[in-house]
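What follows is a structure written as structure tokens; I'll ask about it next.
Missing here: one protein chain of the complex. Every other protein chain is in place.
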Amino acid sequence: MTNNLVEFATDADVIFCIGTNTSECHPIIAMQMLRGMKRGAKLIVIDPKKTDMAKKADIFLQIPVGANIQLLNTIINYIIQNDLCNKEFIKKHCHGFDYIKEAVKDFTLERLEKEIGADPEKVKQIAELYAKAPASSIAYTMGITQFVDGTANVMSLSNLALITGQIGRPGTGINPLRGQNNVQGACDMGALPNWIPAGSVTTEFAQSQAKIVWKTELNPQPGYIMTDVPHHIEEGNIKLLYVFGENPAMSDPWTEHFIHACHELETLIVQDIFLTETAQIADLVLPAATWTEKEGTFLNTSRVVQHLAKAVEPVAGLEPDWKVICNIAKRMEIAGFDFSKAEDIWNEVRKLSPNQFGGISYERIKKEQGLAWPCPDENHPGTPIQYADFKSFLPDGKFKIVPIGHADDEKQRDVFEAEIRKKCKIPDDYPVACGMPSAVPTKVYPCMFTTGRKVYHYHTGTMTRECKALEFGADIMGASIEVSPDIAESQDLETGCYALVENKNGKMVAKVFINPDLIEGTIFTTFHYHEADGNKLADASQKDPLSGMNPLKMSIAGIRKISEKEFREFRIKEDELMHPSKMYKTVKGA
Amino acid sequence: MKKFQTVCPYCGTGCNIDIFVENNKIVKAEPTKKHPVNDGELCLKGMYGWEYVHSPRRLTKPLLRKKNGVFSKEGKLEEVSWDEAYEFATDRIKATVKNYSPNHIMGFSSARCLNEDNYVFQKLFRVLGTNNVDHCARL
Partner (left out) sequence: MNLSNRINNFVIANPEVCIGCATCMSACYNSAYERGKLAVPRLVVTRTASGVMPNQCRQCDDSPCANVCPVGALKFGGDFIESYEEICIGCKMCTLACPFGAIRAESEIMPSIDNTIVPDYNLGLESVLGNKSVAVKCDLCTGREDGPACVEACPTQALMFINGSIMDGQVVSQKASDAVESFIKNKTA
């Protein structure tokens, strides 16, 4: 997030939520937004699902899955055409305004209405509200990113914020609500194939920092990205996979492919707190201490480093993850892993990335209830609002507005990118992007298939399903397939019957729940339940060209009613695949 | 009953939680009062999502896939000593690096673990000479 999440409550005049089911996925952020609304802030919600926040919104626009760019380009075009831009901000701080003007010029309200059925009046209201308000804040989550054009979606949002100058001040900014407690931290700590805490592995600074602090030559070649891993395993490029604190056998798209690929590895090491679905196919499983059993830090969505105290002694004398890894390193006689406590590690991070973390000490975050990076020295107050000086991280300090188009397929995408480069004389090193759908319903698979979370569970449920108040208290629905009423009618489904959803990637079965909040032609399910994992059907063959993200939110599928007998048989077979270890069978007689 | 301030392990909001401990067992969780992030409120996962810490199904010993007492792909996961587990892990990593290249190993780190855990994990891979580290945030 460029800003702090509390600003929703205290500063924002307009909260622009797109592709986020905030009240289910981030209830406390939703609470802060409600506080803002009580103060008088207006709430705009754009989503394929009529979420609980949508029902409270001042304006709710229901759009089909994956129609973000068409909508955002139309809003941007309307803002430009109606002179709602912040001209001073654009002139002083931005590149590329002419490019975007050209890219969006055909995105009219009429065209949008024809293509996705969006009410032009509502789109106008959204554009005016967002552009005119003193402080407008954008909030988004996976409904923006988990597409083949996820990066283009995000750049569209940044375009919107830049042309209206809604950035760098309290209550503005572009705010991805992080889905996991330490996404920000894991990225900042360098758990990325192209990044160490000191920056991109290709930069001189990172290279020299690695030499000084790690006393090692940093490989300048970025590594494999996660979504390519099953492919690389099959090609023989990866022989050993070490997974820690993650359950990719359930969380990766097209899970069957991942599980299949893992059998071709020479070694699969899994380090976790439970015998997860991934651990069950591992060669070596290493247990580790869990949350509250170890001291350390998390980085929350507002880039705030927060301290976690150790509250209980680890079960069975287990050691924290970092210690297990250090033990391995020491046995391999690798220097630089002699940490005796978590704070020592953090202090090395501060040395490696002084501009970002230099001033953030354990002592300070405990006393000051967290500090937001960048915080270069002990006297620096931290940076809750980024770009407050309206300067970007680029060498000339200016922001780039990226021209973004929309195409029907990859071929057209390339055509658009080449044409706009030529037409506007865009230099080769200037980014250009284009959105496109990754799947269009067919006769065989006539429904849109999308996934999401439920408030009472978390991801693959490894932790939350062990908690009675969540599993038996709040979750009274269990695994289910939610369908829009039109699908229910055409497929003769009723709430409570069993159904099978399938596409070329996989199949899943569960009880049906007819959900009138879903947009026409859509099936929704979660990835919390091993017995009905929506990620099985996710498309892993397509990727965002920049981030490598698979379109988890956009697949196509067919659905049909099945009998209780078929349902049981399927579940038993399914269990064989997910739980090969006898200890963890979940179905009797399997 | 002792009180410890910690941060919720679920979504990215970063709510602060006061954990109350008795006899080395968590007995309840309460929102940290007047904290800038969550201001004395919590959702259900923060308030009740700690029970897994004391689950009897937690892993407590390393497991190695074995058949007839030795490692085998066709074997079943069996409890082994930490010594044996570490030896297996280090041998396999070393052998892969030696027989193929550092780029033939890959690590999945975790957005659910500490900064310190992530840092050490990626450092190990980098020091071994590869940038093959990624984590679930990409998804």
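Lettered A and B in written order, each chain numbered from 1.
Definition applied: contacts are C-beta pairs under 8 Å (C-beta built on N, C-alpha and C of every residue); 3 or more make two chains touch, one makes a residue touch a chain.
Note that the structure is predicted; figures quoted are calculated from it, not measured.
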Pick from A:Met31, A:Val305 or A:Leu552: which residue touches the chain that isn't shown?
A:Met31
Looking beyond the chains shown, say which of B:Val7, B:Cys43, B:Ala85 or B:Leu128 touches the absent one.
B:Cys43
Per the touch definition above, residue among A:Leu470, A:Val483 or A:Ala499 touching the missing chain:
A:Leu470
By the contact definition given up top, give the residues of chain B that touch the hidden chain.
41-44, 47-48, 57
Residue list for chain A contacting the dropped chain reads 23-24, 27-28, 30-31, 34, 50, 52-53, 55-56, 455-456, 465, 468-470, 472-474, 476, 478-479, 511, 516-517, 531, 564, 568, 571, 584-588
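Simple rule for what comes next: only the chains that are shown with their structure count from here on.
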Centre-to-centre distance between chain B and chain A (centres being mean Cα positions), rounded to whole Å:
20
Chain B contacts chain A in the complex at 2, 4-16, 19, 21, 24-26, 35-38, 41-55, 57-65, 71, 73, 76-77, 85-90, 92-94, 96, 99-100, 102-139
